[in-house]
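Just one protein chain is left out here, and the rest sit where they should.
Per-chain numbering from 1; labels A, B and C assigned in written order.
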Amino acid sequence: MSDPMIDEWYPVALFSKLDAAGRDTLLMGHPIHVARTGSERVAATEADGRSLPVRIRYGHVWTSLGEPKKELFDIPEADEPGRRLVDVGVVRVRCSPLRAVENFLDIAHFPFVHTDILGAEPHTEVEKYDVEIREKEDEVWATKVKFFQPQAAKSAAGGITTDYMYRVPAPTCSVLYKTCPPRPGEWDVITLFVQPLTEELCDVWPWMALYDDEADMTDLIHFQQMIFLQDRSILENQIPRRLPLDPGMEIPTRADMTSVAYRRWLKRHNYTYGAQLVAQ
Amino acid sequence: MKLYDYILSPSCYKVRLLAALTGTQLTLRPVDFHPGGEHLSPALLALNPAGSIPILEDGELVLTESSAMLVYIAAKAAPEWLGSGDPAESAQIQQWLSFSHRLTASLGGARLVEMLLRPGDLAALQASGVKALRELEAALAVQRMKGDIFLTGSKPTVADIACFPYVALAPDGSIALDPYPSIRLWLRAVRALDGFIEMPGIHRLHELKPEPAKETA
Amino acid sequence: MFPNNWCKWTPVALSADVPAGTVIPAWTPTGDVALWRSQSGQLSASSDRCPHRGMRLSHGFVRGEALACIYHGWSYGRDGACLRIPAHPDLQPPASINTRNQITTEREGIVWVVNEAQDEPPPSFDGYWPLRSMTFQASIAALEAAAGAKADISGLIRCTLGGETAFLLAVTKGEAETIVHVLADKNASLAQRIAISQAGEQLRRDAESADALEGAN
Partner (left out) sequence: MGEADRIISKERIAILGDLGASTFIPWIERHARKLGLKTSFSTIEAHRIEMEIEGPEALIDAMEMGCLLGPIDVWVDEILRSSNARSSISGLHT
C-alpha cells in the first residue's frame, strides 16, 4: 500500500530567498531541485527531470511528489489586510516530521522548555480544552486552550493567560492561533510548515501572520527562532525517533489530547511516513 | 554599548552572557542573519568588512571579534574576569581565547551545516570538533585533579565564557557530549553562575529552583 | 573487560563525575541509563527514557530526591515511581508509572550497574585512585594491543602510561567502541596522576589508529 502522504503538498523553499540557481533538497527521500523561473514562477523537478506541481503560498514554495487530490489548504487570515507576514526561515531537525508537528501542538512543555517566556512554574496545570476532528474540512482542531504565559509574544509586556487554537490541515503542517496582545479579539497566526526530508529528518519552516505594528521585523523573526530552537534538542532526543502510532510504550494523559487526536487522524488516513506502527 | 546581535549566534551570546554576568548594559540591535543575510548588507559591511557578527560599538570604538569584546567588557566593568594578572594565568587565558576560535570553526561549523543548512563538509567539521572537545576534556580533567573547575583556576574568566557556548551547543551539530564527564561538570558550573542567562538550545537549570509547593485547593 | 562471565556488573562512571543533584547519561549492556544522584547523595540508574513521551531522562534535572524530565517535568523517585505530573498538579501518580531502575552501587569511587539482583557485589578496587573515564572509538582488542597488556582475572588491564603504572577498567560498548575507566595507584602523586591522564590521550590515539589500519586492510 503506498503512503497517501505522497499526494500531499510540502514546503520546499522560502519564495523570497529562491533564485534562478535554486536549491537542491530532499522530499520524502527523493532528491528534487527547486528554482525560480520568473518573477512569480517556480519550477520543481525530480532527479529524472520529471516536473512536479508547484504552488506559491504563505511565503513558501510548495510541491508534491504525487498527484494532490486537494488544493493546498487555506489560511484565510493570510490575506487579511493589516497583518505582517513573517518568513522565519528554515531549521533542520533530526527527528520525524510528525514529531515536529506533535511538539508544536503541545502546551504542557512550556514551563520547562520555554521557561519564563511561554510558561513558568508553578503555572504548569493544563486545563481541559476541546479537541475535535472536523469532518467537512478533514482537519484536527483544538480549541479553548488556555495557558499562563510570562511573555506570550514579542509584543506582550507581562504575564497573561493566553488563549490558543490549534489546527492541523495537513499531515506535516500546523496552524496556531493565539491571543493577540495589541488587538484583543483578534488572533495572531503562527504556523509550522514541515518538509519531510526522510522519515527521521526534516526541515522546519515556521511562518507568521501577525497584528503587530510596533515590533521590528527582525525582532519578530528572532523571537520565533528562539522559541523553535528551544524545542530542537527535545525533538532530537525523543525515543524512538519516529512518532509512535501505538502508545503502548507511552502514557498520554488528558494534557496530551491534541497529540492523541493528531495521531488518530494520521492513523485513520494511513499517513505513516515518519510513524512507528508497533510500540517497541 | 551597542551589540549587533543574532539570537541564535553563540558568538553574540558570549557577549550577552558576559554582559549579564558583569551587570553591563547592552543595547541590542537585532541583525537578520537568517534567513535575511543582513550581516552581508552594505551598512553592516561598512562596519565590519569581514561580514560577521557580533559587532560591538562603544562611542568611537568598533569591535568585530567576540574575544576582544569579552576583554573589553571585563576590563571596563569587572576586571576579575581577566584573571589575577599572574603572567602564566594571563597567557593561559589568551590561549583559551585563541582555542575558542577553533571551537567556532569546528563545532560552530557543524552546527551551521546541520541546523541552518549552510554548505560545508560535515564529517570533517565534526571530526575536528571531536578533537577539540577531547583536548578540552583532557585539560578540564587535569583542572579537576588540581581541585579547580574552571579553565584557568577556581574562578571563571573570559576564557570560560569564550569556550562555553559552542561546546554547550555541540549537539546542535550532531556531536554528542555524552563521552565528556569533565566538560559536563564545567558546563554546569558556568550555567550555575549568578546572573547566568540562556540562549536557545541551552535549557534552564531547573534544579536551582526549589520544587514549587503544591497549591492548596 | 566488563561485563563478563563472572561479573554481571558494569562499571558505568566514576563517583566523582556524578555529584549530588546531577544526572548523566551512561551505558549498560541492557540499555542506556540516566544515572543520577539525589541531593542527599543517593545514586539511582533510571532507564534513559521518560515513560510519558520518550524524552531522554539524562537531559532532565535533579531536585531533592527526584529526577525530572526536561520535556514536561514528570518526576520520578529513587525507586523509579512517578511522583509528580505538573500538567495535573493535584494528581497523585500511581507507583506503576515507573522508570524501571536498574540496581546500582558504588565501591571505591566507581559506580556499578546491573539489571537484576546479584549474589556477588562488584569487584573492589581498593588501593586504586579513579582518574577519569574515556570513550575510545576502538575495539577492546585494539585497546589491549595499544596498552601492551591483556585484562587479568579481575578484569583489570595493568599497563604503563606516561612512565607510571596505570590500571584500565574496560567496557565493551560495541565492536568499535570501548569505555575505559582509568585508575592510578592510590599513592600516586598529583604529577603522576596528571602524567597518566595525559598519556591516556596517546593510548586512545594509538588504539584508534590501530583499528583504522585494520579497517584499511
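Worth a mention:
Heads up, the rule we're going with is that a contact is a pair of C-beta atoms (placed from the backbone, for glycine too) under 8 Å apart; a residue touches a chain by one contact, two chains touch by 3 or more.
Not measured: the values here are computed from a predicted model.
Of the candidate positions C:5, C:96 or C:187, contact with the hidden chain is made by C:96. Of the candidate positions A:77, A:125 or A:236, contact with the unshown chain belongs to A:125.
Within the complete assembly, residues 125, 127-128, 130-133, 135, 245-248, 250-254, 256-257, 260-261, 263-265, 267-268, 277-279 of subunit A touch the chain that is not shown.
Remark: the residues of subunit C touching the chain excluded from display are 51, 88-92, 94-97.
Here is the rule we go by: only the chains that are shown with their structure count from here on.
Here the CA centre of subunit A is 38 Å from the CA centre of subunit C. Shown for subunit A are the residues that touch two or more other chains, namely 112-113, 121-122, 124, 233. Touching of two or more other chains is recorded for residues 203, 206, 215 of subunit B. Those residues of subunit B whose C-beta lies close enough to touch subunit A in the complex are 6-8, 30-32, 34-36, 38, 114-117, 171-172, 174, 200-201, 203-204, 206, 209, 212-213, 215.
If you check the complex, the residues on subunit A that touch subunit C are 108-109, 111-113, 121-122, 124-126, 233-234, 237-240, 244, 249-256, 259.
For subunit B in complex with subunit C, the residues that touch the partner chain are 134, 138, 141-142, 144-146, 178-179, 181-182, 184-185, 188, 203, 205-207, 210-211, 214-215, 217.
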